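Reviewing the structure listed below.
One chain of protein is taken out of this complex; the other chains stay put.
Let's turn to chain A:
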C-alpha cells in the first residue's frame, strides 16, 4: 500500500511542469496581431476622432469642439455630396451585380473554350486601377478617344465629345469605369457559387419540365442568394470608398459632379490642408458605413435563414 502511494506521489512530482498563468499562451499568439491592428487601425481611428474636434492645419491645431460637425450639418454642399455618394453607390453596385450575374451565367454554360473566356474576364480586375483608368481617360478623350470617334462615325454627334467635361456625362462615365473594374470579381464569386449548386437539382427540375429561366429563378438565384447578398455588401463598401477611379478620371469634377464623400474628404484634408474638417468628414463616413453594414448584416442573416438549409 505505502509503496504504491509513494510511487504515485513520485510520478506527480515528476510531472509538474513550468506552469505559465492561464491563457498566457493564447495572449502570446494573439498579441502580435493585436499590436499590428492597434498601430495601423485603432490608433489612426482614435486620432481621426480627436482631430475632428480641432481646426488642425499645417500651422497647428486648437480644440474647436463640435464646430466642424456643425459646419457639415449646415452645409447644403455636404448633404448633396452624401446624396450623390449614395446614388453613385446604388447605381454602380446594382450594375456590378447584374453584370456579374449575367457574366457568371454565361461562363457557367458549357461552351467550347470556356476556360479562355474565364481568363478573359480577369484583366479589368488584375490591371492596376491607375493604369486601367489612364486607358479610360483616353477612351473618353474628345479629340483622340475611341468613344467620341465611334459616336461621330455612327452619326449620333457631329463634333468631338469630351465625356468627362460635362456634369452628367462625367458622372455616368465614371460609373462605367467603376463597374468595369468591379464586375470581374463579382462575376468570379457568382461563378464559384453557381458551380457549387448540385447538378442534380437542375436535372430534377429539367425532368419536371422547368424552363431555363425558371430553373435560373427558382434554383440558381435562391441557391447563390447568400453570396449575392455578401457581394452586394462588400462591393457597396468598396464602391462607397472608390477613390482612385474618380480621382484619376475627373478629380471630382466638373464642378463637383463626381465628388463623392471620400473624394470630398481628400480634397478638404489633403488638398486644402484642413485636417480637422477632413477628419470630421472621415468620421461621418465611418458612421455611415457602420450603420450601413449593420442593416446589411441583419438582412444577410434573414436571407441565410430563408435560403439556407435550416
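The definition used in the following text is that a residue touches a chain if its C-beta (ideal position, glycine included) is under 8 Å from a C-beta of that chain, and two chains touch if they have at least 3 such contacts; residues count from 1.
Here is the rule we go by: contacts and distances are computed from a predicted model.
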Note to self: I notice the complex is incomplete. Of the names "ATP synthase subunit c", "Maltose/maltodextrin import ATP-binding protein MalK", "Ferredoxin" or "Anti-sigma regulatory factor", which is the UniProt protein name for the chain that's not shown?
What the structure shows: "Maltose/maltodextrin import ATP-binding protein MalK"
Item checked: Hidden-chain contact residue, picked from the options A:47, A:71 or A:203 -> A:203
Notebook entry, point to check: Taking the entire complex into account, which one of A:152, A:223, A:241 or A:293 touches the absent chain?
Noted result: A:223
Note to self: Could you pull out which residues of chain A are in touch with the chain that's been left out?
What the structure shows: 198, 200-201, 203-210, 214, 218-219, 222-223, 225, 306-310
